[in-house]
Structure formats: C-alpha cells, structure tokens
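Worksheet for the structure shown next.
A single protein chain has been omitted from the complex, and every remaining protein chain is retained in its original position.
When the chains are written out, they are named A and B in that same order, and each has its own residue count from 1.
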Amino acid sequence: MSALGRQRWLGPAMFLPAILYVVALVGVPFVLAFLYSVGDVKVGSVGYHFVGLSNFASVLQNPTFRRALSNSFVFTVSSQVLVLVGANILALALKNAFPGRRFVRFLILLPWVAPVSIGSIGWKWILDSLYSVVNWVLIRLHLVNAFSPPMYLGEPRLAMISVILVHTWHMLPFATVIILAGWTAIPRDIPEAAAVDGARFFRRLFQIELPMMLPIINVAVLFGVIFTFTDMTVVYILTRGGPYDTTQVLPSLAFFTGILGSDLAEGAAISLFLVPLLVIVAWLMLRSAHRAEVT
Amino acid sequence: MAAGLRARERLGRAVHVATLLFFSVALGFPFYWMVITSFKRNPDLYNLKNNPFVFNQKPTLEHLRLLFGETLFVRWLGNTLFAGVCVVAITLLLAVPAAYALTRLTGRWGGRLGIAIFLTYLVPPTLLFIPLSRIVALLGLQDSLWAIIVVYPSFTIPFSVWLLMGFFKSIPRELEDAAMVDGLTRFQAFLKLVIPISLSGILTVVIFTFTLVTQEFVYALTFISSAAHQTVGVGVPIFLVRGDVYYWGSLMAACLIAALPTGILYNLFLDRFIAGFTVGSVK
Partner (left out) sequence: MAVVQTRALTKLFNKGEVGAVVGVDLESREGEFLVLLGPSGSGKTTLLRMIAGLEEPTSGEILIGGRVVNDLTPRERRIAMVFQSYALYPHLTVLGNITFPLKAQRMSRIEREKKADWAASLLGIGHLLARKPRELSGGERQRVALARAIVREPALFLLDEPLSNLDAKLRASARTELEQFQKRVATTTIYVTHDQVEAMAMGDRVVVMNKGSVRQIGTPAEVYDDPSDTFVATFLGSPPMNLLEHDNVIVGFRPEHFFPTTHLAGKAAVPADIRAADREGPYVPLRFRVGHEEYLGAERILYGRLDGGAFDGKTAISRMSSTHGASFPAESLHAFAVREGDLKFFDRETGTRTKRVPLE
C-alpha cells in the first residue's frame, strides 16, 4: 500500500476502537432505554410488546413520581445556587497566595474527591437521629429541646434540607477549583485599569471581573447541574428516598422501580425524564464553547 | 488617612481568615469526625453525656481490628484495586490512540468528534443502568467484577480522550514532522516520540481514571449483588451493617481509608484536571 494510503487509514484505525466501545456501551443502552419505556419489559421477561405511552401515563399519574420530579428540580437549583455563591466567595479567598494555602486547598477538595457514597455515609452519622453531633452542640447552646431534637433524616422538610446541603458540600470544591482557574485567566492589568479608573473592590468584582469569568462560571454551573440532577447516591444513602418517598428524586426512583422493583419498563420511563434537561444543558455548553472559539 | 487605610487592611484580613476558617470547617469537618469516630471506644462513642469532640476514654484500635479482621473490607479494597487496574489498562489502550488521532489526523471534524465524545460523558449512569443491567445479565456477567470492568470504560474513555486531546494539542507538530523527515512513519513517531513526551499527561489520565473507578456507585450497586464481589464505594455504606445496626466506628474507619489516598493523589494532579474541564472556555 502506498505511503499516503497507509496514512489515510491510520487515523480511523486509532480512534475507531474507542468510538465503537463508547457507542456500544452508551449509545445502545440509550436507545434501549427508549425502547423499554414504550414496551413491557420486566426482569426475566422474554418477549417484547410495544405499549405506546402507557408507561409514561402511569408514571405521570403517580404522586410519588410527581414528587420526585419536583424534588429533582428543587434539590438541583437550591444546591447549585448555594454552590455558586459559596464557590465564588471561597475562590476569592483562595486566589491570592498565603501561607498554608496548599493545605487548605487539600482540605476543601476532600468532599469532591472522596467517593460521594463515602461522604454521604459520613453525613449520615453526623445527622444520626440519636447521636448527631450537630444536635449535641445545639442542645448545649440551648437552641433545641433535648427531648425532641430535630430528626434531620426523619422529618420530610429537614430531610430535604439535609439532602440539599450534602449535595452542596459535595459539589462546592469542584466549582471552586474551576472558578479559581477563571481568576488566573484574567490578565493582571485589567483589574488594575479598573482600579485606576476609580472602581473599588465590589464594583470591580461585579462589573469587570465576574462578567469576564462568565464563560467559566457557566462551565462550573452546567456541570454542577448535571452531576446533581442525575445523582442518586446521596438520596439513596442518606434517606433511601424517605421518609415515605418524600426525598425521592428521578434517578433514585428509577432505581427503586426498575432494579429493586424489577419493572424495567417503568424504571426506564422514569429515567428518561432526565433527558430533556441533559439536552438543554448540552446545547448550552456547546453554545458557550462555540462563542469562546469565536472570540 | 493612613490610619483609615491600615484599619481597612486589618478588617480585610480578618474577613479573609474568617472565610477560610468557615469553609475549611464546613468542608473538612466530616473527615475530622471520621477520624475521631474511628478511634473512640464504643462506650465513649454512644454516651450522649460525653463531649463528642474529644476522647473521653483512651483511643482504641478495636474498630480497625474489627474492620480488617471480621468484615469483607480488605476483600473490597482488593476488588476495587483489581477493577481499577483493568479499567485503567483498557482506557489507556483505547483512549491514547484515539486522542492522538483526533488531534493530529483528522482536521477540523476531528475536533468536533472530540467534543461529541466528551458529551457522552454527560450521559448519566442513572439513565443507562436499567438497559445495561439487562445487557450485563445477557452476557452472563451479573454479580461479577467483570461487569463493571467492561462497563466503566464507557465513561472513563470519553473523559480521558478529552484530557489527552488537550495535552496532545500542546505538543508542537514540528516534533513529529521532524521525526518523519528523519525516516519514521507516523505511527512510529507516535510510539517512540509522542508517548514518551506525554508521560505526565498519561499519568494524569491514570490517576483520574482510577479515581473515577473508586468514586463510582450506581453501576456497582446495580450489577453486583453479593457482598463478596463488591467494591469499596458500595460495600462500605451498604454492607457494613448487621441488620439495621451500623457499626459506626468501623464504618468511619473504612470511610477514612477509602477517602484519603484518592484525596492525596487528586490534589497532586489538580491543575491538569482543571485544564481538561476548561479548555475552550478559557483563552
């Protein structure tokens, strides 16, 4: 084969294995999820019957599902808002060197780096109904009643707040680190020019520096939304979706229905409700990446 | 006037320290708590009258002994290590050539294909796990480590390709051109020149792939049912119980052991990781 001919198939030969692998293990299941959701598949079932949208209909009528759908949005939006504010403040505190910065960075990274299941079980112990250290402190400070302290994982409202806070705790380091990278990308003389132009700290921050970092903050938020919206681990470990399914989210409900409940079709239908959000986020990411390339 | 400036500076510094303290405690406290719980004697641990922040009785290694001697923890560590090594191998084998090809050999649509690959990273396990559980059963891999060894590369490969593409892009083309003028084929230049130069990038991919494996929960929970075949991420929160009772002491010790190594490794390679996520958004 001529040298040029050899060249031309080298590229595809090098990347096709990876692409095929990913297509097989992501693309195929993706299609199958759609097929299951409009069929009647159960664990152990052999045939396949098309049932149209009846799975979706039954899912939508289920109040637990509607609760899970609303929870998914509430948890994601709340935790991401908290993460956004917190990560910006923390990044501001970390961007200039100070003694011990490396150690602080290591410390604040731990919630993201440790497996989220490990972090969640750690929080489960901290929020334990009997032995919670939080309650111990609050009782000592006379802020709560020693005989009926708050059940952080046992009361619906508190359980929701707990889930939101654990998500925030888990995602904060990731956003912080990305926003820190955004800070280092601002050329030094632009904030200086703003200072000479008469802008003090907060005006500089809100009118010059943060707007310049918007593309990067975008990236952090979009990733954060995806990771939080599609996560089932925190809910599964903290509350198992309880008390009484009040903290279920779409992914955890899909798990309980499809795997533990063996109703693959209905589980698939539930999990498909994740897709619209993913599509929107992917589109937003592509758009901001395209804009970044244009500049 | 000078006094006003000094006072402003001092206030700024105080706010700075307070902020750092607040976040360090808020984010790090659970790990401190894991340390304390791991070494506290049970009577001390479960006594509500004791101050939980200090050791009221002498610390003990009992929980560690229990963890290593009477649970499957060591087995889980071994399982995770084995799965990690296999997944890293598969990922490197597929992702390194793919990233190189997409950077060098494909022109503009190669970049777009790279973005497409990265987008697959956004497809969550919680969407795919139901069909995948069926596929895994069909392949006869259920309740075995091989299920996750086969499935994990589906998300480690996209991430690694993205990371490596950013890395390869920073190597000047002239290097390989010079090698080819000297008589090597493109593939030889890739093997003998590009890979050795990229060792730090490849090492980064190894570290991050390994941490992705250790952090994963959904697939392991879905595909593997028996405790003996589980990984650390699922075994510790789910199987370190007797009935309804959690053995918190051992549990927290297990968490600590599971969390710290990845923490240290990740911290060392953080900058590369950020570069991977932000290439394209930061100019």
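The definition used in the following text is that a contact is a pair of C-beta atoms (placed from the backbone, for glycine too) under 8 Å apart; a residue touches a chain by one contact, two chains touch by 3 or more.
Since this is a predicted model, take the numbers as computed values, not measurements.
J.: Which candidate, A:Ala33, A:Val104, A:Ile208 or A:Leu238, sits in contact with the chain we can't see?
T.: Touching the chain that is not displayed is residue A:Ile208.
J.: Looking beyond the chains shown, say which of A:Val46, A:Ala97, A:Leu141 or A:Val196 touches the absent one.
T.: Of these options, the touching residue for the absent chain is A:Val196.
J.: May I ask you to list the residues on subunit A that touch the chain which is not drawn?
T.: Interface with the chain not displayed, on the subunit A side: 187, 189-190, 192-200, 203, 207-208, 211-212, 214, 295.
Quick note on the criterion: only the chains that are shown with their structure count from here on.
J.: Per the centroid of Cα atoms for each chain, what is the distance between subunit A and subunit B, given in Å?
T.: Each chain reduced to its C-alpha mean, subunit A and subunit B end up 15 Å apart.
J.: Mind listing the subunit B positions that touch subunit A in their complex?
T.: Subunit B residues touching subunit A: 16, 19-20, 23-24, 26-31, 33-34, 37, 45-46, 48, 52-53, 93-95, 97-98, 100-102, 104-106, 110, 113, 115, 117, 119-120, 122-135, 150-151, 153-155, 157-158, 161, 185-187, 211, 214-218, 221-222, 232-234, 236-237, 246, 248, 251-252, 255, 258-259, 262-264, 266-267, 270, 273-275, 277-278, 280-283.
J.: Residue numbers of subunit A touching subunit B in their complex, please.
T.: Touching subunit B: residues 6-7, 10-15, 17-19, 21-22, 25-26, 28-30, 32-33, 36, 41, 43, 86, 89-90, 92-94, 98, 104-111, 113-126, 128, 130-131, 133, 136, 169, 172-173, 177-178, 180-182, 185, 215-216, 218-219, 223, 226, 230-233, 236-237, 250-251, 254-255, 258-259, 264, 267-268, 271-272, 274-275, 278, 281-282, 285-286, 288-289, 292-293, 295 of subunit A.
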